[in-house]
Each structure stands twice: as C-alpha cells, then as structure tokens.
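One structure is given below, encoded as structure tokens.
The complex appears here without one of its protein chains, the remainder shown in place.
Labels run A, B and C following the written order; every chain starts at residue 1.
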Amino acid sequence: MNSTIRTDLALEAEALWRESQSAQRSPAGVQASRAQRGSFSVTTVEILDERGEAALGKPRGTYITIELDALIRREENAFPEACRLLSDELRALLALPPEAACLVVGLGNRAITPDAIGPDAVDCVMVTRHLTQCLPEDFGAFRPVSAVCSGVLGTTGIESSALVRAVSAAVRPAAVVAIDALASRSPEHLCRTVQIADTGIVPGSGVGNAREALNRDTLGIPVIAIGVPTVVDAATLTLDLASRSGAAPDPASFGDAGGMIVTPREIDKNVRDVAKLIGYSLNLALHDGLTVEDVDMFLS
Amino acid sequence: MNSTIRTDLALEAEALWRESQSAQRSPAGVQASRAQRGSFSVTTVEILDERGEAALGKPRGTYITIELDALIRREENAFPEACRLLSDELRALLALPPEAACLVVGLGNRAITPDAIGPDAVDCVMVTRHLTQCLPEDFGAFRPVSAVCSGVLGTTGIESSALVRAVSAAVRPAAVVAIDALASRSPEHLCRTVQIADTGIVPGSGVGNAREALNRDTLGIPVIAIGVPTVVDAATLTLDLASRSGAAPDPASFGDAGGMIVTPREIDKNVRDVAKLIGYSLNLALHDGLTVEDVDMFLS
Amino acid sequence: MNSTIRTDLALEAEALWRESQSAQRSPAGVQASRAQRGSFSVTTVEILDERGEAALGKPRGTYITIELDALIRREENAFPEACRLLSDELRALLALPPEAACLVVGLGNRAITPDAIGPDAVDCVMVTRHLTQCLPEDFGAFRPVSAVCSGVLGTTGIESSALVRAVSAAVRPAAVVAIDALASRSPEHLCRTVQIADTGIVPGSGVGNAREALNRDTLGIPVIAIGVPTVVDAATLTLDLASRSGAAPDPASFGDAGGMIVTPREIDKNVRDVAKLIGYSLNLALHDGLTVEDVDMFLS
Partner (left out) sequence: MNSTIRTDLALEAEALWRESQSAQRSPAGVQASRAQRGSFSVTTVEILDERGEAALGKPRGTYITIELDALIRREENAFPEACRLLSDELRALLALPPEAACLVVGLGNRAITPDAIGPDAVDCVMVTRHLTQCLPEDFGAFRPVSAVCSGVLGTTGIESSALVRAVSAAVRPAAVVAIDALASRSPEHLCRTVQIADTGIVPGSGVGNAREALNRDTLGIPVIAIGVPTVVDAATLTLDLASRSGAAPDPASFGDAGGMIVTPREIDKNVRDVAKLIGYSLNLALHDGLTVEDVDMFLS
C-alpha cells in the first residue's frame, strides 16, 4: 500500500520503508544518520547499492535534508545561520575546483506558485559568467556562474532536459545545479525542508509530470539537485491518514482529488522565502569570502 | 462531530445536516431545490427562520449556487453561457432600479492566491461612476458603478468592514456587491462553484479569519455576496474522510495541519478564470444590453 | 514661456523664476537654502506669503528636497544613511506627539510604472494600528499606523481625495502622510530626488491629471506630502531645451508628444528602490528606536 504514497524526500522514503517493515533499522544498502547543527537538524541518507535503490525507489547517492524549523519560527539570525549551513553542505557536495564554471538551472513553472521554487531561486543567484569574461580585473575573484530557467514543456514545447543539455553544451560548465519543487508525504515538511543530492534530478517530479533525468549520465558532468517539497498529493494525504489511523482507505471516498494538492496557506510567501535562502546559500557556496550583505548589494 | 467541518456553502451545510440526522429532507425552516439550466446546475437554499439558521449555522436569506462543471470541461460557449446564467441570477437578487448606483467590493488579499478572487474580480468590473458624472452624454446609459478592494487587516491596519462602511458613506450607493473567497467541505467544489446570497458576508471567513459582517444591518443597504470556494481546510478534509470511512478520526494524526489547505493544483489559473467570470457577469447584470464583447472592449 | 514648463519640485520652480527674471535671489516671499548632510544635499524652499505663492505657483509652506546621488552611485552604506536623513526630516515636519495615530496614503496607479511610487512605498510601511489595538502588551511601544492605496479614478470611480477623506474620518489619525509620483523639469532629478512638504498634495499632478487637494483644509489635520519625480513631460523637455539653447521653440515640431514622457531607462528598478527608501524612512520616523534591520524583519 505504501508504494502509492508519493514522496521525493529520501528521508521520508526511508521512514516509510521502516514503517512498512515494522523495522527499527534502515534497509540493507542504505545508511541514514541525523545530526543537530546549531538550530537546525540535518539528516543524511546514503543509498549505497541496488538493494538500497530498490528499497527506497531512488537512485544511489547522497541525500542531505535540512529542516528549517528555526527559520520558520523566525528566530533571530536564523536566515544567515541557515545560509551558512546550507552553503557548507552544498560546497562539500559540489567539490568544485576554484574557477570551475557552474550552470544553475531553475526548473518548474513560474506561473504556478508551488512550482516556482526553481525560477524564484534563480532570481537570487549572482550571475557572473559575463563579468568574469568582460571585466576580469574587477570580477576575477568570482567563479563564472550562468543561470537559466528551463520553463516547462507546455510553455516551450521543449523538454527541460533537452534545453539544459543544449545550454550546458554551449556553456561547458564543470557542474550543473538544478533547483526544483518536490512532493512530500507529510504536510509538516512543506516549505520548511531543503533536500540536496548528488544524484541529479527528474524535472517536474514534484508536480506529477516526471520527465527525462538531468544527471551525470545525461549531461556528462555532475548534477547537484536542490529540492523543496511544496505540495502533498491529496491522494497521498488520504492514504497516509488512513494508514496511520488503521482504517481501510476507501479509494472511492476521494476519487476526485486527483487534481488537488495540500499546501501551506501562505504558499506564496513561503516559496519566495525558501527560494531566497537557496539562492543566497548557493552564492556563498560558489564564491569565496562572501557575506549575506555582499549578496544583498550585488543583487540590488 | 460534523459541527467542526467548516463550509461557507449553504448547499454543503444543508447536506451535512441531512447526513448528521440521517434525514432525507431539509431541516425545518429551510427550503432547498435544484434545477438544471442549460449546461449548469443551480441549487437554491432558502433559510426562512431561526430554526433554519440554527440548523445550517448561517443567517436567513437566499443562497444560490451555480456549479460550473461545463465551464471546467471547457465546453464550447461555456463562458458566455455561464455569464448569462450568473448575470440573470445576480440581476434578480440585486433587483436594482435603473440608474441606482452600486459599489463593488473585492475582499481578500491579492498576494495570497486562494484569497485573490475578490481583487481579481474587481479588475474585471467596469467602473463607470466617474464617467456617468463627467461624460453623461456618452455614458448616460450606464449605471454608476464604483469599486474598491478593501485589502486585509494585516496590510491596512483597518477592518475591511470599517473601510467599506466609510467608502459606502462617501459614495452612497443603493447596494453593495461583495466578492470573497470561501472555504468548502468538498474538494470537488473548489473553483468550480459560485455562491450568491442576499445575506451579506463576513469578510475573510474563507481563509479562517472571520471579521465583522457586511450586511444590511451594518451598512444600511442591501449587500449581495458573491463567493467562490478555493480551499478546504486540511483539518476539515481529515475529519470528513474519517467520517465518510467510518473510522474514528485521530485528532493527533494531523495536528500540524493547522496551516495547511487543500487546493487545486492549478489554483493560480483557476482563480483568474472564475474571477473573470464573476466580473463579466456582474457587468452584464448591472448594465442593460451589454455583450461579452462589449465588456472585452471596455476593459481592454 | 517658462510658465508652461511643468514641475512639481519647489526647488525647480524657484530656479525657473530666477532664470526667467535673470535674478540672483529668490523672489519676495520665498526663502531658499541649501546644505550638505553627509553624502546628500538638502534644499529647503519656504514659501512665506502670497507673493511667494504667485511667483512659484505653489501653496505656502516648507518644501525640503533631498538629492540622492550618493545612493544612485551605490556608495557603501548609502541606503541606511539616506534612511536616517530622510527620517529625520520627516520626523521634524510631522512633529507628532508620541502615540498619535498616522494614516499613510499611497496615491497613484500601481499598474503604470512611473506612477507606482505611492503604492510601492506603502508595501514597505509597517502597519501597526490593529496590532496596537489587539496586542497592546507586544506592540504598545509602536505608534498606530494604518495605510491605504487610494487607487485612481479610472479604477475605482471615486476621487482619491474623497476616498482618503472617508478613510480618514473612519480611522481618525492625527496626521496623514501622502506619497505620490511627481513631474520634474529636469531629467537629472528623476528617481533621485525626494521632496517632502507640509503643504499637502494634489493627487495625480505628477501624471498630468490634477485632482482635488489633500491638505489641512480638506482633511482637517496636517497632511505631509512625500513626492518623487519619475517623469518629465516630453513637451516640457522640448520647451526647456529650446529655452536653454536660445532657439525659438517650434510648437509644431513636437505636436505629437502629448502622451510622451521622459523617464529613466531603468524606471522599474528605480521606482522600486526609491519606494523602499520612502517606506523605510517613514517607519524610522514614525516609531522610536527602530533600525533598518528591525524593519527588514518586521516586513519579511
């Protein structure tokens, strides 16, 4: 039954597997650990081999999830602290040599609020590729960063993956960072959790239209994925509630929910806030010695 | 238990009462009827006295609900047909003498998509009050119509009702039409149902922040309410599913859902579309002899 | 000839009078002075009596103009420095007792970029009236501030002045602050000059549609105006260039320019930036002991 519960979070997939098996430990081929870093908790799920892939339904690699509850509670200094934490994790996962170029891709549809995380985050990315080329004396200390929003098939007629492949071939970055909205199982994770992974990403999976993957196989370079769950499928919610309460779920009782999502009431603001966190953290991860104030100044 | 299921739709409140009583008929003090008009079904619930008020938890008056499924299925000519139907119902409920002035009020918060129905509808309302005053030779055939968006307490510091009272006192219309987002019990009604009522409205009830009413008692003139459900409380959904499946709902299982809503995946587009329908229908109801094309031309 | 050159800036009107009279000194009934405050220059024009009113074509009162060139050049710390300077000037002009309530009004049309200064500034105003009422224990130190955007006649059918009168009567503030776009004579002043005045304001004068005034006569309380020139009439530019170059202006040569304006190429960004400065400065002027960071936190 749980197999129909949709989640893009490795941390939820691991918990679901344990629930379904009434197990205390991770499945074979998976290692999971949790740590507290300042005000935030960080969970790392490593899928090590095909046993782990089969159990969690995700490709092997490292998935790091940061829970942003302190940010949501608006604790003092939570924004810069979250930026530093996320940028540290991103920097470690990217492992880029100095001066290696990076292409940032915002996936998803800017016109649909829960799907706008990628384009909104790209608005906060410091684009420097042209400056390092034209003004090397002023911008030589910056990494060359370019950024595009791939749009969605319905607005371009072109698969996101084909577009990114084409742009990547033209720009020849050392790595791609792809940002997208995700779907989660639990409402508690919506807009307050960021997952980063070195596995690449399947554009649009968060909104139910899975497409060709963006990963090292399809692009030939590392693809770091940054994702934020913004919706729970209403169907998933129904199944999940039924399974938690022990009732037999009545599939007919929610037959019309196919087009429905569960989302925070303040989704517009929440998406904007977490997109800003991602953009700023990426800037700190990609360029040395920057502060949040420097980013403010550059983007203004 | 049903008393905690939230709905602003009289048609759902009536059905809930019957479910809770295992009754076939409406409660005493309530008359309900349903009719098919072309491609659309129209339900009328009349609350006649305090017995009806107590049973349905709403003030006495006439509530007319139009279900727009043909529009959603994008049947040919569904938009002009829905405009005509809705404008006929509005015209009957308004019962305004020729030349009597009307003030249209968009309630809700334009920055929160599911709450933007009122402001978006006002963008489609033909504002004519100043034209009938300054250019009577050209616009003498139009009714004087003014329009305001009241904003929300958090952005103005002023209660919507106080603001509307103040504007109404300045403009002295014969009637107020207030447009707002609602909450419903059933996902199937979201963005595809319009309720109009001669009872006035409590601003913000759809988004869970009920305020002082706008009605004949508070404004001294008739207040026609136009509402569209755009969200289901996640808590309501949980209770409703539990009650339908016969399981005891576990209040703890969804404790964090307080800030969560169920909404259509395409809420941005759906809100825009139904707001346009409301604006256009209101124009046809308020001015004689207009066509949808005339409204297009006026607003462009 | 100069009388057809349009400007809403008292500092330009004073300079025009001197040019037209080939005079070194201000006209009788006018005192003008200029001072440097840190990186910014501040000009004060006082119109003392009807001779001054006739010479400059503006009502008597104090007009203070701050030139923001350092901000435009993006000098370090220019934003907080400009905020402090502007808030000091506003605080002196407002001269409000502690706890006296204030109503902030954004004039102009949000949908027309050069006319959006008022609404955009209101988005950066801390609205506190409802908080001081409902949560006095948390917000007792704040002044009660409410805020509205009056819209424009074409979108509401109601004169801005009538709307503000109505709201003011309902809210009963001790003073009104009205923010609007202005027209200037010189392109160099566009979006880099803020004029504040204790004379009230005529809504829409900046965009060529003058309306009934908002001032102590019409509202019964002090009205502080904050204005920013965002456009030069193309006709004004033509006349001005002709007069500066000594050529006889050919009225026919620019007959079609009636609907044309001169504006900065980056008007969208410039309007947003100066609107933010106004909102933040107003917050610092209205509430004691706030910092720019406090405002960031409140508004986020």
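Worth a mention:
Everything below uses one rule, namely that a contact is a pair of C-beta atoms (placed from the backbone, for glycine too) under 8 Å apart; a residue touches a chain by one contact, two chains touch by 3 or more.
As the structure is a computational prediction, the values presented were derived from the model and not from experiment.
Here one chain is not drawn; of C:39, C:87, C:263 or C:281, the residue touching it is C:263.
Looking at A:113, A:146, A:263 or A:281, the residue that reaches the missing chain in the full complex is A:146.
Interface note: of A:171, A:221 or A:292, the residue touching the hidden chain in the full complex is A:171. Within the full complex, the residue among C:174, C:234 or C:299 touching the omitted chain is C:234.
Contacts to the hidden chain, counted on chain A, fall at residues 127-131, 144-149, 151, 153-159, 162-163, 165-167, 169-171. Of the residues in chain C, those that touch the hidden partner chain are 111-114, 187-188, 190, 207-208, 231, 234, 237-238, 241-242, 244-250, 253-254, 256-257, 259-269.
Please note the rule applied: only the chains that are shown with their structure count from here on.
Remark: chain B and chain C have CA centroids separated by 39 Å (rounded to whole angstrom).
Separating the centre of chain A from that of chain B, both taken as means of CA atoms, is a distance of 38 Å. Here the spacing of chain A and chain C, counted between their Cα centres, is 44 Å.
Multi-chain contact residues of chain B, defined as those touching 2 or more other chains: none present.
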